[in-house]
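A single protein chain has been removed from this complex, and every other one stays in its place.
Right, subunit A next:
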């Protein structure tokens, strides 16, 4: 519960610190997070923040994922909870794969399968994604 609240507070921060670049399409958002939380949850962040390269010396790291999806990821990293629907599940799967979050990947896989059964998602897209991101269990089905 406390963690969720923390994130809610951060939400305010996030809203306040949004920046828009001069290019209309390249809007930049800032999230404030904790190094150790990211490192503990994702091996990619861990290496990124400890490797003797730019990121380990800097306070800003970048991500190319859309704001809404990245927000879902952050929330998951902090709370272990995830809010998804049929429209964004595959995008969440993509970000989970990128940051090597195996448990989230598994969950996305199951969830997307469920939405297929419910008829909200095209099975072909699900299969393509599971092929691309190496979800062995779904491929076998």
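Just so it is clear, contacts are C-beta pairs under 8 Å (C-beta built on N, C-alpha and C of every residue); 3 or more make two chains touch, one makes a residue touch a chain; residues count from 1.
By definition in this document, contacts and distances are computed from a predicted model.
**Student:** Looking at UniProt, which of "Cullin-3", "Replication factor C subunit 2", "Autophagy protein 5" or "TBC1 domain family member 22A" names the chain that isn't shown?
**Tutor:** Options "Cullin-3", "Replication factor C subunit 2", "Autophagy protein 5" or "TBC1 domain family member 22A" narrow down to "Cullin-3" for the missing chain.
**Student:** Can you name the residues of subunit A that touch the chain not displayed here?
**Tutor:** For subunit A, the residues touching the absent chain are 25-36, 38, 43-44, 47-49, 51-67, 70, 74, 98, 100, 132, 134.
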